[in-house]
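Missing here is one protein chain; the remaining ones are kept as they sit in the complex.
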Amino acid sequence: MSTAVSHQPVVQFIGVSKSFGDIRAVSDVSFEVNPGEFFSVLGPSGCGKTTTLRLLAGLEQPDEGSGEIRLLGQIVNQTRPYERPLSMVFQNYALFPHLSVARDLLLNLKQRKTPRAEIDRRVGRALETVRLDPALFGRRMPGQLSGGQRQRVALARALVLEPAILLLDEPLGAIDLKLRKEMQLELKALNKQLRTTFVYVTHDQEEALTMSDRIAVMENGQLAQLGTPAEIYENPRTEFVATFIGESNFFQGHATKDSRGEWSAHGPGLSFRVPDTPRLENGSQVRVAVRPEWMDICRPDQVPPAENAVIGTIDDLIYLGETIHVVVTVPQVGKVKVAVRNEGQLLKPLVWKRGETVAVVWRPEECQVLEAG
Amino acid sequence: MNRRAPRWLLAVSGVVYAFLHLPLLILIVFSFNDSKFSVKWEGFTFRWYKRLLERPEILYGLKLSLLVGLTATLIATLLGTLLALALARHRFTGRRAIEAFLYLPIVTPEIVMGISLLILFVLLRLPLGFATITIAHVAFCISFVVLVVLARLQGMDQQLEEAAMTLGADEMATFWRITLPQLWPGIFAGALLAFTMSFDDFVITSFVSGSGSSTLPIVVYGMVRKTVEPSINAISTIILLVTALLIYLADRMVRRDAKGGSRGCDEAA
Partner (left out) sequence: MSISWRRRVVRWFSHPGSQAWTLLGPGMSWLIVFFLVPILIMLAYSFMPRGIYGGVDSGVTLEHYARFIDPLYLDVLQRTFLWSLACTVICLVLGYPVAYLIAGSGRWRHLLLLLVVLPFWTSFLVRTFALIFLLRDTGLINDWLLRLGLTHEPLIILYTPAAVMVGLVYGFLPLMILPVYASLEKLDASLLEAAEVLGARPSASFWRVTLPLSMPGVIAGSLLVFIPALGSFLTSDLLGGAKQMMIGNLVQNQFAAARNWPFGSAASFIVMVLVLVAVLIYLRIRGRGPAGTLP
């Protein structure tokens, strides 16, 4: 392929919908994936992310008359999975129980009548890429492998064909935590090394943040937000994104604009300054999300100037190792969680105690004005 | 539910198991009895088995039963497997109705099937014999094959087929290299079941076989009605052992899936 086309998106999902009977699993979703990107589709179960992946793979067809799916610029709505330039790693690995590892990998190559030497080379290379010794593992049957090994074989199998696009459906779900974190980094490295485009589906937001170049967050069949990890985390657009990824505290009130052109919101018993965004209208309801780590605790009479503050009593102190969550009950608002860095409780304990009245403060620009609804 | 069973439960169950098995065991034992009429044990002998060889109608019946069985099994297994594949892997209108219809032959009394087929064959002026028997056997065996193969298909991991397709295998290749090898034990079990049903059938066969062709069960029926000698025990024993063997094999086939197999990748190590 000439370099001229290399900047064209590798995957284009344009206004695609998919229903199963009455249920709209995917509802008018559009996004593009760039060449070589690690693109994640993130959301809770039932949000449509797996269906989206299956639509890409060709295992499901979009609803009649809804949208286009393009791979490498070509419309693929009607093409079968085996005609698409992609490979897929399944959640349960889907290794063929009656085939040994090597046979599994070369299943498809044999069908295409690739010469024997080339087959061996590709299989060997694929296994080495996933760090499995071909000599040791070539003859083993899936039943003889551990979970982590099976996962690698599933990966190797998908890579043997050197596809342009690799689809992965929650491949790390069944693996224990420590190994999972290792594999996350390996997958990310693989993506960069092979320059294959990865489309990765997961419900684990930490995973998505760790590995992805960009994330598409889905809720109820619709695309809630699409952006880089930083954009998603630091500028969540909706309440769903703000709560699904990380934690957030919410405040709401009526927006008013003062004489200096600065916005603030007023709710029962509280008022706070709000950054200027296009969405604000005088008198309209505004809802903001503030992440616990953007907040701090101080004495009610020691609020730094120009910062927002709400007063409440400390309900609980939760020790999390790296941070301490201070849960403050604010009248008219509810429980507000503040994440304070733990500087060593044994040497430098926190001064705050349960039942104390404190102010929760944050800088006005460090909050997110959420979209309505 | 793993509690030590109270004694009365064991006793009742013991009686029931004895009830189920004793008559057959006695039958088998007395096939070796060296006495023509009495049920008194008079010594061990193989002569009743040798007698069977001397009776041409038994050999002929056996040959016919085997021929019909093999033919009917082949056809029924093929048709039944295709039906099961359609039901398991495709959505189409009328699916529920067809599935219900397929189970009708299993609940329909043999008498009803027997006479209705007799009526048909007479209406069509078909000579009753090998062909009509085979046709009838296929008709009642198909549903059993569907039952077994469908169960197997539904237990198979469909993701394997999807994985094959994403790896470049088209429908034909996927079927031959992935589906069929996994399905094979189920098909074989279905075939064994069909053969057993065909080999043992009496009622339906008696209506559609006419006077000329007697399968083994028909010959045995005639013997039961007329004679008293232990050669009936002998032929019964043979039939019992053959069927028991086939059923045992079918059971092994079906179990092989559960252990070796199709779900093998679900458990994390």
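Read from first to last, the chains carry the letters A and B; within each, the first residue is number 1.
One rule holds in what follows: a residue touches a chain if its C-beta (ideal position, glycine included) is under 8 Å from a C-beta of that chain, and two chains touch if they have at least 3 such contacts.
Treat the numbers as computed from the prediction; the structure is a model and nothing was measured.
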Determine which of the presented chains are touched by the chain that is not presented, and list them. B
Tell me which of B:L62, B:V138 or B:M253 is the one touching the absent chain. B:V138
Identify the residue among A:R80, A:H266, A:R279 or A:K335 that touches the chain left out of the display. A:R80
Please give every residue of subunit B in contact with the chain that is not shown. 1-3, 5, 9-10, 12-13, 16-17, 19-21, 23-24, 26-27, 30, 37-40, 78-80, 82-83, 85-87, 90-92, 96, 98-113, 115-120, 122-123, 135-136, 138-139, 142-143, 146-147, 150-151, 170-172, 196, 199-200, 202-203, 207, 217, 220-221, 224, 228, 232-233, 236, 239-240, 243-244, 247-248, 251
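Keep in mind that, in the parts below, only the chains that are shown with their structure count from here on.
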Geometric centre distance via CA averages, subunit B-subunit A, whole Å: 54
Write out the stretch or stretches of subunit A touching subunit B in their complex. 57-59, 80-82, 84, 86-88, 90, 92-98, 107-108, 111-112, 142-143, 145-150, 157-158, 161, 167, 174-175
Would you mind writing out the residues of subunit B in touch with subunit A in their complex? 157, 159-160, 162-171, 173, 177-178, 181-182, 260-262, 264-266, 268-269
